[in-house]
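For this depiction, one protein chain was excluded, whereas all remaining protein chains were kept in their positions.
As written, the chains take the letters A and B, and residue 1 is the first residue of each chain.
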Amino acid sequence: MKEEDRLEEKNPIEGLLRMDRIPHIWCPGCGIGTVVTSFADALKKTDLDLDKVAVVSGIGCTGRVAGYIKLDSFHTTHGRAIPYATGLKLASPGTKVVVFSGDGDLTGIGGNHFIHAARRNMDLVVICVNNFNYAMTGGQVASTTPKTANASTAPYGNFEGAFSLPYLADAAGATYVARWTALHLRRVSKSIEEALNRKGFSFIEVITPCVTLYARRNRLGSGLNLLKYYYDKSEIRHGADTRDLEITFQGKLTVGKFIERERETFLDAMNSHLSHVLGDDYQLYGRCFDD
Amino acid sequence: MKKLKTDPKGVLTGSHYLDGDYALAEGALAAGCRFFAGYPITPSTETAERFSERIPYVGGVFIQMEDELASIAALIGAVWGGQKVMTVTSGPGFSLMMENLGLACMQETPLVIANVQRGGPSTGLPTMTGQQDMMQAKYGSHGDYEIIALSPDSPQECFDLAIEAFNLSETYRVPTLIMTDECVGHMHEKVVIPEADKIEVVERKWYTGPKGEYLPYKLDDDGIPFLTKVGQGHRFHTTGLTRDERGYPDLNAERQKIVVTHLIEKIRGNADKIIKLEEDQIENADVVVVSYGITSRVAVRAVQQAREAGLKVGTMRLITVWPFPEKRIKELAPHVKAFVVPELNYGQIVREVERSAWGKTKVVSVPHCAGWVHDPADILQAIKEAAK
Partner (left out) sequence: MTDIRFSGLGGQGVIRCGLISGKALSLYDDKHATMTQSFGPEARGSACSSQLVVSDDRVLYPYIATPSILVSMSQEAYEKYVPELGKGGTLVVDEDLVKLKKVRDDVTVYAVPSTRFAEELGNRIIANLVMLGFFTAVTKIVSPEAMKKALPGLVPERFLDLNIKAFDKGLAHGEKVLKEKK
């Protein structure tokens, strides 16, 4: 290949990827890559010092994002990305910490951490790629699998109810909640940018096809079709009541920015409360840690 | 709680009447720990309470997490955020922490966990003592790894060993456990806290090389890689997967061999430097009583009585339980009639003694099902039998 051709094919977000780890492990038609692109796009648009942005992932297909993003990045254990990120953020308040993981990781095994971080309004940007199943391990049923959908551990169809993640996040106290599909590239990017530019627990759910497992098992067609299908099935309703956001099998998807509210973050609350109660004796936290 | 009178570094210099749980917190603060994430559990809760009272005055974070899974995950994250970190727990919480104890070993993050042991299994005896987690401390997480575990026998030693634990943990980039128990945790004694300047604190081995060239797992000459923290522009990566020097996943048997060998040998290879023992009248002893923590203070009564009865009894107190002092046991084995090993479990560390004695001498277990300490008479009886 000629040099100039190679340059043309250069990945548009190359500066933000660990090119020495590419090719990535994601299947053709998987939506995770497009969410990563939207994330990189958002990072470029913010004024943040990218040396001060960190990504924390758990385990699973989306859990691999931390491994490909060229920022300080942490690949942790299954379900524990949020508490790990909590420690990272609290120890280094000057760092913008992004949790990038999947639905199973964040709201199945990590569900308890998810609601508590939201309750505390921990200053984290949480990007959840929801593909309705456990993909890394072969398409098992998840806390997000819609009723009647088939999964390898629900071979006769899922009969459990599913979490509606924006509803869960809202109820637990998240201060920014949005949902998009992976094909809403610019909208996803815009939401991430908004989240990066604010303080508090921001939650962005991105509906993404798992072509290899969920789609094949449920005979939903191939990659681009499904991306397009979700996109076409979606209806943008900003500010929609989060109680009305349930996802049914192949039903319509309500997307948009649902919640944006102000509330003291954990650290701000800690500093303001303890300053109030203890007065000058309180050692204001964060002062000596930002370098 | 009012602000306590401390020196400018937050060290509670002076003489105090503290229990072991409080002394642990004071030791950690004196070692420079400014991040505590934990979950309340008897009989360790007082340490968390003490931290929550003290931390606002010294500049740091106390956070009560939603469970112990989260507590230790937050610690590891906070290490990469640049802090010295600690948590405290007991049996059921210790079990939950096993998951990310493995991650801390794999990511080589220095952190300190104190386990104020109680009787088990399961919920067991929440308010009563035990030493039943000694094997779990070493083998509780999956896979092959090494940790360091210390066992204090008094509130003073809770303070001293908390500092030691931080120092060891920083030196070897390894989780270090303080395996104490309810008796020591709730026992009050005088604790003398030196001036801050007189406390030897090992600082983190920070990477100081060029920006962007940091390799989290490249070994330095001493076999221990440098640490950095988030936000320094290195754009580094770390993972729980088997990884190369860059911290990138490298999933094959060859790399696995390098990683596992390193995790184990950095401790075993330095065992002589790490291990601390307290020996008494070992020379010419017929019987050596090997014990640790509260049990060594109970055994001492039996040993005194045995000596009064004319028996030649030596004692070895394991201040460091892991890595186990196998070399010393092996050295002594041919010269003694027996090792007697009382512990507040059904026989855990005795297996290590047995293994290390290589069949060269008798090893007698004095088990106990936990809940209370041994009756010294039982230990005396075992010593007498062993001396025959």
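Heads up, the rule we're going with is that a residue touches a chain if its C-beta (ideal position, glycine included) is under 8 Å from a C-beta of that chain, and two chains touch if they have at least 3 such contacts.
Here the structure is a predicted model, which is why all the values come from computation and not from measurement.
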- [ ] Could you tell me which of the visible chains the hidden chain touches?
- [x] B
Task: Option from B:Ile178, B:Ile193, B:Val300 or B:Val353 whose C-beta touches the chain left out - done: B:Val300
Open item on the list: Just to verify: which one of B:Asp133, B:Glu146 or B:Glu182 makes contact with the chain not shown?
Closed with: B:Glu182
Task: Hidden partner chain, residues of subunit B it touches - done: 2, 15-17, 42-43, 126-128, 182-183, 186-190, 294, 297-298, 300-301, 373, 376
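The rule is short, and it goes like this: only the chains that are shown with their structure count from here on.
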Task: Centroid distance [mean C-alpha coordinates] between subunit B and subunit A, Å - done: 37
Task: subunit B-facing residues of subunit A, complex - done: 18, 20-21, 51-52, 54, 56, 66-67, 70-77, 79-80, 82-92, 94-95, 112-113, 116, 266, 270, 274, 278, 281-285, 287-289, 291
Task: Residue ranges of subunit B touching subunit A (in the complex, touch as defined) - done: 3, 35, 37, 56-61, 63, 65-67, 69-71, 73-83, 85, 99-100, 102-103, 229-241, 248-249
